[in-house]
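Selected chains from the complex are presented in situ; the others are not included.
Lettered A and B in written order, each chain numbered from 1.
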């Protein structure tokens, strides 16, 4: 285990999950049975108290921590560590009844009734006071417990609130951002349009669905504010628990490509990134291979939020979930494959939701390590196997991945694209373009990071920045520097249309000087109806199908690589490159499939000196590098056996030396420590 | 006519419908014309006053019953009897304006505006007071009218209310159910999950859509309460009208497989069950045969609510409705076929909505016996034919059907399945499974009752209990007794998962000892995506296609009849039987079409000694048994002629003796009194 492993106390990788013993206080045998099962399954940590506020404080001011004390003590005595949650994931009924301002107000201005989970007002002073009180009591008592290894702040944060307290806070936030100058805001949001000009900050309301939804700058700032406000509330929780022991790290469990919060901002304030992963395996719209590669892309997203340290797979289901439209079982071996893929892509943990099925309520039929009927079943046996495997590959803990290729993905660009009026109005498919690009470039043999346009580009040799709609001057400058320093850059249609407050760049797209970098102007953006098609043709005769959109370009001083074959812009340029020394700036004006973009990508890698390690079709490879060794993960992401060539080292899972070809069974994995 | 006929005064079957002469008070000729038409059509009873509150009491405290007196008197003088409604089907505008608490509050907590029909608060004290007042005045004056033969309580009751009075009443109802012990409720609903624990009953709100929707036990109890509260309101109406003449029976017109109320509970408090039947004939998604068999299934449902007495076909349209997506005319002969099918399956009445078209408003183009343009038209002539036919088969009145086969169908099981989180999330198709089972087993030659899991099973030899998700101990015991006494029982996937408050059975499914009865455990429930398929194969080589879901079984001591052919549970058991003496407990772990389940059903009937009377493809047969005779109904449910063999007796419709084969014209019917 390397020194930057997430949990030094565990001497390796974490294996655990959400556990709710407070649901079973009336069933005295259950806790002992569970500990026994945990040991059988190699569970070394549990997440406690995620929804326990009503157990801690069933009536205002009446506290019950004794059960938690007993649970943490007993677990610790049995070698099992605790990740303890702050209980803001759901509120007790008495709180909402007495202080209705704790409940959110919806986008029509109607206050919620009490219920469900993630729906507290992030601004409510009384809510924050009550939350701080329970967090402080929890920290006072448990922050120095020897079994405690991490705080888990709230649960899957998200959502908006349109209450008066939030509105006032938004107005204050805007005052700071716009230097208390309403005219600055009016210009930034271009409010003269449709007579939207404000005379003072107090007139500004959030985008109520039956109110002001048409100021794009307002919409975007509201999303930024909501994200900031949620983060601010999170930080108040972090402060409360760190006050009693600053050495205990904190995390927050994030959600896959979640739209509602700017995770890049949020990640700055937590010690480790963790996420909850619920892919839809074995579905009827894509191959298993596609599902697995998309999952690897998600891991890259979360890994990229704090690139200097391992992330955590905080939740996944041991068998099935119960809230998707079709709740299918994971096939035998798939949970193990998923677990080892997480480690392969940079996680130091494999954690489940949930360790024991709850007897009633919403998730009673969600998969769990321990079933209603106990542990004599396929699912438990597979989990126990994973527990054993994780012990075998424990040295991997704390190691890291390396990538020469990066894809840019940012939340405010995403929000801006979603709200952009034009093109395909309801779905511009930005996320899909990012993910499909990741998958196909990965299939071509690359390890790829997903980074922000605010990150340092100099670590990379090849950058793909699709649909870089918002461009600020410093980003344009950094991209230009990157290319001038020999970097390979690929951008697409819809690049550089607007600035940070969504004002269109004047003087032509892509703006902020990028038209010089690429040597092209985009004169028009054409959108295709669903059954419309165009094509582009390269010099070598390759023809690719175009859907969705085509930019009509004016080339200034770029080389034309491909041209349209149809419609009024037939024979005009569709793909161009402009060389800047060893660097290249590619512009792809039409939407083709990510697969069809691979040749350009391969050329970029070649020119950048990046070696693509192409694997057999159903094999993915990831490498974790540490001071004590290099670990090659070979994952067979199919239900057929497959061969991998030219492997050399020791397979930690079998303990055997391997040299030359190895065969992987369906869904099989090898973790080879290189010689 | 047998002694248990619904309306002794009518000397046979009732022929009538909804009639609204108060709409025509300003058209003096219309009433006389209508009576003339009724006589021509053999109409012997009418339903009056269903929406007449504003006619009775146009302003608070100002009453007008004189028009009703005149109508009932004149009808009676002309030999036509009255079914009189209580007027709670819709409220006058002055009532809602003065007492807004009479109007319901919706699931977001917003009070309705005045309008439409079925939307009074069932709890409102002022509403009940006002309703009691008008009902009392009506009963005082008309309960002993010689023309009155029945009270029709309200109209097509249904719906929910989330107002403060309903909330308080719900809390009281819960206190009674849970013995005033909030901890009992907390355990029953497993509220520790997601911090939902209540500290007192006053904290409990109904499942507001912007509130608490995730406690399954709460959701189910709220449905039970709403059904109980509606029934309670109905009972207050019954008490008001029975006070002046307890001998007049009451009914309430129910709706086809209506989801909102537990009709089994409701039926206990009325004297006769009646229902409103609006099948979609001649549609473009199923055969006419299918439509007719599904309609027979519906009749079986309502017949089963009070199995000891005939039911009533309270409403059907003489030609078309005007509120379905496509409002197609019934083809010539189909109304007659539908009328005689109702009698064949146990109804003692054929009643229409409506006798005369209303000149304006919502249903002005709904079919009626009397058209805007009078009675010189096809529809009226067909109704008159039915009137004549009903007189010919009058001896059938008061007779009953017999069935050895039953299908279980219960409302709380249905609600629990709908709200179950898992499997196919949005549509588990419970009703469809019940109906398709009924249709195919009927096509195989069986008369089938639809009963509750609380009913006495000993009357039956074969029971099909699909998706018996909720199992209480006494139900498990009764099913076990049934099998041990020689009964043939067929259950399926999703049997015995939860108890009455939706807590999962611990120790394995099916719970409550049923795994001993069937000799199997269900270890996992796999759900298939829409285009996924599996198959099961029987020993004789028969292969059936599987959709939607598959349970993975552990067999303890059952015989395996079929196994899966694909996927990781290939070759594991899919259909089993465990014999208990002469009794058998079949378990069907996969969802196949009802047609594919027929061989098992036939085997069960054979083993139970139940004779299946298989008819030609488009003929259905039902038999009504009375003290004075046995009546065989042969219905040709197709638009082609068909032959029936080996008939012997007198066809009451033709008055002729029949012996041997008879031919039925398209949509034709024979009613043969057996020799």
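Convention: contacts are C-beta pairs under 8 Å (C-beta built on N, C-alpha and C of every residue); 3 or more make two chains touch, one makes a residue touch a chain.
Quick caveat, the model's predicted, so the values are computed rather than measured.
Enquirer: Fill in the total copies of the single sequence across the complete complex, 2 being in place.
Expert: 3
Note that only the chains that are shown with their structure count from here on.
Enquirer: Could you give the separation in Å between the centres of subunit A and subunit B, each centre being the mean of its C-alpha atoms?
Expert: 50
Enquirer: Could you pull out which subunit B residues touch subunit A in their complex?
Expert: Interface residues on the subunit B side: 108-110, 187-199, 202-205, 207-208, 210-217, 420-426, 497-498, 501-509, 521, 523-532, 552, 567-568.
Enquirer: Subunit B touches which residues of subunit A in the complex?
Expert: Per the touch definition, subunit A meets subunit B at residues 20, 22-23, 26, 51-55, 58-59, 87, 89-94, 97, 106, 110, 112-117, 282-284, 319-320, 322-329, 331-332, 357-366, 372-374, 377-379.
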